[in-house]
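Here the complex is missing a single protein chain, while all its other protein chains stay put.
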Amino acid sequence: MAREISYREALNETLRQEMERDQSVIVMGEDNSGGAGSPAGEQDAWGGVLGVTKGLYHQFPGRVLDTPISESAFVGAAIGAATRGQRPVAELMFIDFMGVCFDQIFNQAAKFRYMFGGKAVTPVVIRTMYGAGLRAAAQHSQSLYPLFTSIPGLKVAMPSNPYEAKGLLTQAIRDDDPVIFCEHKALYDSIGEVPEESYTIPFGEANIVREGDDVTIVALGRMVSVASEAADQLASSGVQADVLDPRTTSPLDTDTILESVENTGRLVVVDEATPRCNVATDISALVAKEAFGSLRAPIEMVTAPHTPVPFSDALEDMYIPDAQRVINAAKSVVEWER
Amino acid sequence: MAREISYREALNETLRQEMERDQSVIVMGEDNSGGAGSPAGEQDAWGGVLGVTKGLYHQFPGRVLDTPISESAFVGAAIGAATRGQRPVAELMFIDFMGVCFDQIFNQAAKFRYMFGGKAVTPVVIRTMYGAGLRAAAQHSQSLYPLFTSIPGLKVAMPSNPYEAKGLLTQAIRDDDPVIFCEHKALYDSIGEVPEESYTIPFGEANIVREGDDVTIVALGRMVSVASEAADQLASSGVQADVLDPRTTSPLDTDTILESVENTGRLVVVDEATPRCNVATDISALVAKEAFGSLRAPIEMVTAPHTPVPFSDALEDMYIPDAQRVINAAKSVVEWER
Amino acid sequence: MTGTLPTQATGELSAESLLDAYRTMRTIRMFEERVHDEFATGEIPGFVHLYAGEEASATGVCSHLDDRDAIASTHRGHGHCIAKGVDVKAMMAEIYGKRTGSCQGKGGSMHIADLSKGMLGANGIVGGGPPLICGTALAAKQQGTGGVGVAFFGDGASNQGTTLESLNLASVWNLPAIFVAENNGYAEATASTWSVASDNIADRAAGFGMPGVIVDGFDFFAVHEAAGEAITRAREGGGPTLIEVKFTRYFGHFEGDQQTYRADEVANARENLDCLKRFRERVTGGGEVTDEALDTVDSEVAALIDAAVAEAKDAPKPSQADLETDVYVSY
Partner (left out) sequence: MTGTLPTQATGELSAESLLDAYRTMRTIRMFEERVHDEFATGEIPGFVHLYAGEEASATGVCSHLDDRDAIASTHRGHGHCIAKGVDVKAMMAEIYGKRTGSCQGKGGSMHIADLSKGMLGANGIVGGGPPLICGTALAAKQQGTGGVGVAFFGDGASNQGTTLESLNLASVWNLPAIFVAENNGYAEATASTWSVASDNIADRAAGFGMPGVIVDGFDFFAVHEAAGEAITRAREGGGPTLIEVKFTRYFGHFEGDQQTYRADEVANARENLDCLKRFRERVTGGGEVTDEALDTVDSEVAALIDAAVAEAKDAPKPSQADLETDVYVSY
């Protein structure tokens, strides 16, 4: 049997392999090593707040940089270094912290190439944790990838399992454009088959997770497994779903989505983000524009409600889209009649 | 004939009237007066970079505050003051600058009420300039209202003419929730009828700018006049458009939009923002979900391309959606056949 | 200018005030020790950051404050909440995610707030509080209440741009604002000696045109005196002050932190620098307060915390009906 490792391990291994392969890859973030300046002196005490970068500090002297808490400065530094021959991987610990450093990302990194008439290359990766489920409340649980997706000049990757994590992060690091790499915090301990050797997964090519002719379900990041679970249950009641994982929301594999809907005539989009101007609306609008002629039912979107993420487990469990809601949505479009 | 004034004058008058009416209204922003600390000493030298707050400084001593260039600090200060009985109107000069202060807006102001279990009231208004057309290039021309629209806890207003500007700003100031008030910089000199006395325009009630049975055109902010121009021309070729101005993107008047599409069966959304995850996709998705049964053609979206805003007038003029593109979109949906 | 203040201010405090301060510090300590124990049982969800060891800061500052005054706190906010008068039972219920919590279970440990008490919230964003406090101070100034705003923030937060620009704004606007930099030696696993490029955080005050003061954070009286001066000056229109309080946190960064980055500085702090022990010695030594009176406080606080935990455990969770309320006043 092929080797199985966790999402966290897959990310760690990818960073290690890319740092071995390319001297210009450097890693930086708050406590990405951990222990800086501590009198007891154990460096690499943390390896990132949830351990993703653990071990790199000692293997790559001088290439794993801890930072003060100043995201504008160090994310900006990663961007500046990227324009001068480095391939920095900066960690924005929680995607929720984008608000203190967004300018560097969307006005600087994203726009350099265009503003400068095609002369800049900014190969920076910003790794960041998103998503609900850890009872981390309103400022540590958001799914803010739609904001990044909306920005021309950024690419946005959302690995849904360990295999995807490795292939997409390898691609992100080797990619010459700025990439926002969104890791779902509830996936770190998920296990899956991951080849030991390096490989890339190209951006903008959706993964067809499961094939079916009755309804297309497009799901993002952690929602892919939720959608798959729903598809299993739908299958047992006779509904065959095509489950698509776009892998990257920018670029978006519009062809695969449209082809699937042209076949099924029905679409459900599952997006953990809040409902306004999110990726679910983006994909729905795409289909309503480009595949209207094939559509046989309203498009359903399964998303979080238009509220901040609540703390209490009781509320958070209701907040996050689950398989049952996906099943209900799929059934409603399959059963829909004019 | 009723009085006609400019969009700029309408905003200025509103601020003046609300400051007269309510002591708790204060105004702050970079050079909202202008001349602070200048040895020559002319205060109110600017009245805002494009003159919107001109004259308030002398009329309301101590209530128009200039600020250092530190948007996080002063926007945050407006928010903090709002929790303590003030109704601050803070100016984020260009919406493009949100990246240096977004945290205070989306993680603080927007979430207080929910995070604190319903106990906070944060009546802050953030006035900000958006939009292309002034050859102000990539960092001073963006239409970033979709980002704010996506955030639960914020309201987003987009006045399309002087009358709307006054009514919506009055409402924004009296409203008890945080409001992002988006002024299109190319509208400041536009002229229209505006009553002298105060009035409010409720949030979440679309304005039906023009009635027609063939196609619904939903347009935002400055795009309302572009859509109206298109509708005039369409009418002369026999296509009658319902033109809707949602006025606020959050809350969004979904009922009026859906009713219109239920009647026309066709939808074009005109949004100056870049195309991914914008308000056009949001409204399109809404309609594809809620009014699918009435839809008789694909939904068209007329937006900017997925690029930063170019500087050169030659490019910028192509960048901004114009009436011709709206006409083409409307005709394509009217003429569409399965 | 930066300097270290002597600690010689007991004189101004009545026995009653001393007992109040002691009660506050003891409540914080017991609250945190108990949350630590309960967290270990797995019943408390999420990220929890404990304030134990730092009680003298919140207490020394907030004992000067009243209803006119507002504070902003951090992710490590329990102590500030208690010191500003937030209901302890509601806090505990909040930490358990219950409907009876300070925020109806919607906020959790990192977002406990009570606007009616001038407690503007713990804050999950490092550097989130200082801008807000410029605003509460501005409101007090506009309204002429004589109130002040106090921003508590950590050594790590002292490197965040939002904090730094707030210092400047507070000076430029001459706000009645106090910036309390709680330097507990670490931001997560990063030492402040490394992340703060100046020798002291207080050294930054001069660059923003305000006085900077360093105090021993294990000493309630030192904090109380420095805060008193700063707050009086602020109330009188004298503008902002930056106070750096130096001490050590007793627990890890958050519950679950293995703390391999630090040596046994905590044992020493608990043994020799404990603000509660030092307070007790000082006030009983001078005869201001009796040991019995303090013991009585201890047992009252213990009973309160027991009751808070018991009630929190028993309380109902929020329900479906609560999920989408409280986003807007009107929508």
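A, B and C label the chains in the order they appear, each numbered from 1.
Here is the rule we use: a residue touches a chain if its C-beta (ideal position, glycine included) is under 8 Å from a C-beta of that chain, and two chains touch if they have at least 3 such contacts.
Predicted, not measured: the structure shown is a model, and the values here were computed from it.
Asks: Looking at the whole complex, which of A:S38, A:N107 or A:T303 touches the chain that is not displayed?
Replies: The single option touching the absent chain is A:N107.
Asks: With the full complex in mind, choose from C:T24, C:T162 or C:T248 the residue touching the hidden chain.
Replies: C:T162
Asks: If I consider the whole complex, including the chain that's not displayed, which of A:V75, A:A186 or A:L234 touches that chain?
Replies: Residue touching the chain left out of view: A:V75.
Asks: In the complete complex, which positions of chain B touch the hidden chain?
Replies: Within chain B, the residues touching the omitted chain are 30-31, 34-40, 42, 45-46, 49, 66, 68-73, 96-97, 99-100, 134-140, 305-308, 310-315, 318-319.
Asks: So which bits of chain A touch the chain we can't see?
Replies: Within chain A, the residues that touch the unshown chain are 24, 26, 62-63, 65, 67-68, 70, 72-86, 88, 103-104, 107-108, 112-121, 152-153, 155, 175-177, 204, 251.
Asks: Spell out the interface residues on chain C facing the chain that's missing from view.
Replies: These residues touch the chain not displayed: 159-165, 167-169, 171-172, 194-199, 203-210.
Everything that follows uses one rule, which is that only the chains that are shown with their structure count from here on.
Asks: Please identify the chain with the largest separation between its CA centroid and the CA centroid of chain C.
Replies: Between chain C and every other chain, the largest centroid distance is to B.
Asks: If you average the CA atoms of chain A and of chain C, how many Å lie between those two points?
Replies: Averaging C-alpha atoms per chain gives centres 36 Å apart.
Asks: Could you put a whole-Å number on the gap between the CA centroids of chain A and chain B?
Replies: Here chain A and chain B have centroids separated by 30 Å.
Asks: Indicate the residues of chain B shared as contacts by at least two other chains.
Replies: Answer for chain B, listing residues that touch two or more other chains: 72, 103-104, 107, 114-115, 152-153.
Asks: Which positions in chain C touch two or more other chains at once?
Replies: 103, 105-107, 111, 123-125, 161-162, 327
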